[in-house]
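Of the protein chains in this complex, one is absent; all others appear in place.
Note that the chains are named A, B and C in the order they appear, and that numbering of residues resets to 1 at the start of each chain.
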Amino acid sequence: MLIIMGLDSPDKDVENVKDKVKSNGCVPHVIPGASKLAIGITGPTNKLNDEDFQLMPSVQEVVRVTKKYKLVSRQMKNEDTVIDFGSAKVGNKELMIIAGPCSVESRDQIFDIAGQLKEMGIKFLRAGAYKPRSSPYSFQGLKEKGIEYLLEVKKELGMKIVTEVLNPGTLGIVSEAADIIQIGARNMQNFTLIEEAGKTGKPILLKRGMSATVEDLLLSAEYILSQNNYNVILCERGIRTFETSTRNTLDLNAIPVIKQNSHLPIIVDPSHGIGIGDKVPNMALAAVASGADGLMIEVHHKPESALSDGYQSLTPKKFKELLNKLSELAPIVNKELKL
Amino acid sequence: MLIIMGLDSPDKDVENVKDKVKSNGCVPHVIPGASKLAIGITGPTNKLNDEDFQLMPSVQEVVRVTKKYKLVSRQMKNEDTVIDFGSAKVGNKELMIIAGPCSVESRDQIFDIAGQLKEMGIKFLRAGAYKPRSSPYSFQGLKEKGIEYLLEVKKELGMKIVTEVLNPGTLGIVSEAADIIQIGARNMQNFTLIEEAGKTGKPILLKRGMSATVEDLLLSAEYILSQNNYNVILCERGIRTFETSTRNTLDLNAIPVIKQNSHLPIIVDPSHGIGIGDKVPNMALAAVASGADGLMIEVHHKPESALSDGYQSLTPKKFKELLNKLSELAPIVNKELKL
Amino acid sequence: MLIIMGLDSPDKDVENVKDKVKSNGCVPHVIPGASKLAIGITGPTNKLNDEDFQLMPSVQEVVRVTKKYKLVSRQMKNEDTVIDFGSAKVGNKELMIIAGPCSVESRDQIFDIAGQLKEMGIKFLRAGAYKPRSSPYSFQGLKEKGIEYLLEVKKELGMKIVTEVLNPGTLGIVSEAADIIQIGARNMQNFTLIEEAGKTGKPILLKRGMSATVEDLLLSAEYILSQNNYNVILCERGIRTFETSTRNTLDLNAIPVIKQNSHLPIIVDPSHGIGIGDKVPNMALAAVASGADGLMIEVHHKPESALSDGYQSLTPKKFKELLNKLSELAPIVNKELKL
Partner (left out) sequence: MLIIMGLDSPDKDVENVKDKVKSNGCVPHVIPGASKLAIGITGPTNKLNDEDFQLMPSVQEVVRVTKKYKLVSRQMKNEDTVIDFGSAKVGNKELMIIAGPCSVESRDQIFDIAGQLKEMGIKFLRAGAYKPRSSPYSFQGLKEKGIEYLLEVKKELGMKIVTEVLNPGTLGIVSEAADIIQIGARNMQNFTLIEEAGKTGKPILLKRGMSATVEDLLLSAEYILSQNNYNVILCERGIRTFETSTRNTLDLNAIPVIKQNSHLPIIVDPSHGIGIGDKVPNMALAAVASGADGLMIEVHHKPESALSDGYQSLTPKKFKELLNKLSELAPIVNKELKL
């Protein structure tokens, strides 16, 4: 349920609405808008009576939200959510580009790649210190050491860091380095982790699970917003289908569907999505053409000797070529590539 | 197996090679190239001895094709197949645009839509006279009457007609009107129909089945090429996955994979692919960005009263807007929209 | 729509109802029942007025059928459809067992296998003379020769023949040998073929397509029943999913769902379903336990040298062991194995 009030409503009126909501066992969420003040209500809203609110001072309208997800929905908040990182924004006209290797492999490796990306104007560096791997015998990341290197990169190069957290126990250390905390596909329904990550207040990059529907993804994002953290960036990264010629099936159909149903920014990871390096540029361009707010792309200076996912990484040279095409493409879909 | 010969090989040498192939129970297919003459061989090639051919006059090289599909593969023929329709080509830089309603509904309807499309510069009109429908109680098309109207449109407006054939029995009548014979997704593995359609020598538009892998699609195309008909246009139109927020899951990943593995042109049908009219432009742009050679789009002047698939059709006005964007996008991916 | 009348309704009353249906542009289907006479109505039933029928003599009730499929639904006909083959029945307590090789490979081969099966008490022999194959270069069956051998087997051993038809053109020759005409998974939505096969009046074995939902399967069956042929046996044979450790994913969940929604018998093909010979017995037992009316199983005397699908075939010895287990299992689920 959503209660619409004037932006200039007296504080007292707003407090009265919130109190009435709480006294009925529900939770009010104040959602700032450009022209209206909205109070989203979650909890057992079926016990609430629309008329009781309609008659309260400053209340303009009472709306029932019909989707299972509430706070993430466009019904609750019509304006696009824009997250401001100072040097860059996401969710507005700017095309967000996150790039970097799958994993931090060594101090040299991460400085080498980050340096090249920085020079191209890239502001967000991705690199995993903690890696979830299907097999216990695969490389699991440099862990604390990896975070340490990322902190150094952050300080020396001034890049924003995007890195994954695998469990609540390492949320503290990951948060030190991360400007954006990544929740991987395998953990999209690890609700404890999502909630805990949400509580840090940091922007969260939430990747779609391999068999998650769009609704599942939005419901998982709802877990974070209900922790009062609205800084969520969704990420499409491929779903599991019967097709075996590609690693996953990047589902770009999800982009316009999500843009219609949610105010949250949505970016695309074509590297995991198709999983074949020389076809990543095709899917990157397609993603932006479909309406995505940004891209997350694996770039490695020596893909053939990467400790993980080398097969799907671009070399800095190929990545640069892609950036050139993206800057031409962006304006056609009302975006802009600021480098 | 593939035998490479010089373009200027004496006819006698070529005939000798063909004879040797036939005498071993195999079939030779002469594949014209720009710089080489290639003879593709299908049948029980394991009985053939590479050395026997290598020593023959004018033979430059003997290559074993490792894919299950042969004639459609890039190994057999490296150059892109370009099909020439006089007023337009497909498979080269030109972006092919096929547009029109799902079904011919009446003389007025098809002339109305075709007239508007013609005015926009569209050269290929799609419209079904025979419709395959999951339920026997759904509208099955105007049949003969529909073909009649398409013939009139063809004569009066000079448009190229793309229309579907459902069975060998109506191949004759469908061929009268069709410049391109469409094989629908449900019939992609109706091998009798494919072979018979192939024998007409007309260009065939072969749509990917809902659960067909890329390899399945290429193997079905192989049935047509093995009838000595190389005029095949492949079409991605969405696969079946667990996601229910869209009608199908348009699989754009297939585009770069097919472009790498086959010389045949591949176009995309975003209307069936995502199945939601207002999201078709997003997927159309994405398809071209991913490297597709063209698009097939449902356009209806009154989508809300269409007898089939109205929900996924664009109005002529929305379609015109899309064309404008496409003409901006095309050059970025080395294509050109000629209208 | 369904009109229920007494079994002893005067012919005149029944004719009156049928005439009224026809005069409204709909089609009446008389469905014989044990205690009631039902007239199923297909076509534009939304134009019909329930009250108009309720007042007619002998009419007891007017029921709206809510499923997309009508004639195949339990709403239209509550009693299980039982098809009588003289020596055996399907759809009642008898467990139907169809066995045989994937393809007729030679006169000796089919007589050898059929002879062994006959000795075990098997009444239905499966074997393909026309084979649909993904690749044009795979063995396509012995065709006319295969049908000839099947006719000989039929005459000499008195077995009922189950064999596949691929196109309307060979329906005549296939029908000569076939007691049950098989429509394969790839042709489940080849509606022309289904309708034509239905018109022969012969029992039809309709296999579920690889990406067909249960509803799709029932709608395809509806095409046959609407040709006034009620002798349809459905067959679950595995769907396409992301899992690659088995050839297909045999979907036994479909069995109880279909038994609830349709009166048609449903059997299971575990050989194609799981696609691994030594695991076929597990799935065969599971199929019967889940409520299937029968099984279709590939048996080959020399699986390792079969021209098609040898990997998933059972030897006669392994098949005999399975029959022993099935005869123990059947009574637990109210079935009986008559050999």
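Keep in mind that, in the parts below, contacts are C-beta pairs under 8 Å (C-beta built on N, C-alpha and C of every residue); 3 or more make two chains touch, one makes a residue touch a chain.
If you're wondering where the values come from, they're calculated on a predicted model, not measured in any experiment.
*Asks:* Where the complex has a chain not shown, which of A:Gly6, A:Gly115, A:Pro132 or A:Gly310 is the residue touching it?
*Replies:* In the complete complex, the chain left out is touched by residue A:Pro132.
*Asks:* So one chain is hidden, and I want to know which residue out of C:Lys20, C:Lys68, C:Arg133 or C:Lys279 touches that hidden chain in the complete assembly.
*Replies:* Of the candidates C:Lys20, C:Lys68, C:Arg133 or C:Lys279, C:Lys279 is in touch with the missing chain.
*Asks:* Decide which residue listed in A:Pro10, A:Pro57, A:Gly169 or A:Pro331 touches the omitted chain of the complex.
*Replies:* From the options A:Pro10, A:Pro57, A:Gly169 or A:Pro331, the contact with the absent chain belongs to A:Gly169.
*Asks:* Who touches the missing chain here, A:Lys89, A:Arg107, A:Arg186 or A:Lys199?
*Replies:* From the options A:Lys89, A:Arg107, A:Arg186 or A:Lys199, the contact with the absent chain belongs to A:Arg186.
*Asks:* Spell out, residue by residue, where the missing chain touches chain B.
*Replies:* Residues of chain B in touch with the missing chain: 240-242, 244.
*Asks:* Which parts of chain A face the unshown chain closely enough to count as touching?
*Replies:* Contact residues on chain A toward the absent chain are 42-43, 68-70, 132-137, 166-169, 186-187, 189-193, 209-211, 216, 219-220, 222-223, 226, 239-240.
*Asks:* Name every residue on chain C in touch with the hidden partner chain.
*Replies:* Interface residues of chain C facing the absent chain: 211, 213-215, 239, 241-246, 249-257, 260, 273-274, 276, 278-279, 282-283, 285-291, 325, 328-329, 332-333.
Everything that follows uses one rule, which is that only the chains that are shown with their structure count from here on.
*Asks:* Determine the chain that sits nearest the middle of the structure, using the mean of its CA atoms as its centre.
*Replies:* B
*Asks:* Could you tell me the distance, in whole angstrom, between the mean C-alpha positions of chain A and chain C?
*Replies:* The separation of the two C-alpha centroids amounts to 50 Å.
*Asks:* Multi-chain contacts only, two chains or more: what residues does chain A have there?
*Replies:* Counting only residues that touch two or more other chains, chain A contributes 241-242, 244.
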